[in-house]
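Apart from one protein chain that is not included, each protein chain of the complex appears where it belongs.
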Amino acid sequence: MTDPSGPREIAAFALMAAGVGFDLLGCVGLVRLPDVYNRLQAGTKCVTLGTFLLLLGVILLSGLDAMGWKALLCLAFLSVTSPTAAHAIARAAHRSGVPLAPGSVLDRYAEDGEGREGPEPAGGPSGDAGEGRP
Amino acid sequence: MNAMDLLLAGLLLGAALCLWRARAGPTPADRAVCVDILGILMVGFCAVLSARTGRDLYLAVGLSWALLSFVGSLALAKHLEGRRFDD
Partner (left out) sequence: MRTAAAALLCWIAWIASTGALDPVGLAAGAAASAAAALALRREGAEAGLVLLHPVRLFWALVYLPVLLAFIVRSNLDVARRVIDPRLPIRPGIAKARTTLRSLPARAALANSVTLTPGTMSVDLVGDVLYVHRIWVPEEDPDGATRRELEPFEGLLRRIFE
């Protein structure tokens, strides 16, 4: 497609422009927010929705032909993989001793002895990582 | 100049911000986050490319990129935790 013409192409382009907008917001959040966990929140949410919108734009543009199906498949994969990856990284960060940002008010995870111990970063994995879990 | 080129430029700007954070760190976990986010961004980039050219080849690239970047993020996360990959 070159420049959008016709209502369907304009709608698709609007979806994709919104997607790029959300992507950019997510990246701004990645730069501005203070710690790993907040950055993951902003990054995962905004960039996931942004990419969803881009893929939806492609589906709208091409209909459900080979290209549309690939975009749909991609959407299905992303909706499962992106939150899962975020969760894995957040857990790994906590267990490897990355502290919450100074303004944080609550850490039930450390209170329950699941993540890092103590306020100082341990600099390595905690000794009992992965043990005693159902 | 094409309307889709604007979208591509926007995505590249996002990727640049992402890379800035990857360089700034400060912890390895921050860099892992950037790799993860960059992977998802690039899937969107492939989607725009395929819409711009009308060829679904780029979406196939995006599809495999999504899966591989997921596996990569999981591997990085496990490595950060100091565990083996088959755990």
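The first chain written gets the first letter, and so on, giving A and B; residue counts start at 1 in each chain.
The criterion applied here is as follows: a residue touches a chain if its C-beta (ideal position, glycine included) is under 8 Å from a C-beta of that chain, and two chains touch if they have at least 3 such contacts.
None of the values given here were measured: they were computed from a predicted structure.
*Asks:* Considering the whole complex, not just the chains shown, which residues of chain A touch the missing one?
*Replies:* Residues 22, 25-26, 28-29, 32-35, 37-38, 40-42, 44-46, 48-49, 52, 65-66, 69-70, 73, 79-80, 83-84, 86-87, 90-91, 94, 100-101, 103-110, 112, 114-115, 133-134 of chain A touch the chain that is not shown.
Quick note on the criterion: only the chains that are shown with their structure count from here on.
*Asks:* In whole angstrom, what separates the CA-based centres of chain A and chain B?
*Replies:* 11
*Asks:* Enumerate the contact residues on chain A facing chain B in the complex.
*Replies:* Going through chain A, the ones touching chain B are 1-4, 12-13, 16-17, 19-21, 23-24, 26-28, 30-31, 36, 39-40, 43-44, 47-48, 50-51, 54-55, 57-58, 61-62, 66-67, 70-71, 73-74, 77-78, 81-82, 84-86, 88-89, 91-93, 95-96, 98, 121, 124-125, 129-130.
*Asks:* Where on chain B is chain A touching in the complex?
*Replies:* It comes out as residues 2-4, 6-7, 10-11, 13-15, 17-18, 20-21, 27-30, 32-34, 36-37, 40-41, 43-44, 47-48, 50-52, 54, 56, 59-60, 62-63, 66-67, 69-70, 73-74, 76-78, 80-83, 87.
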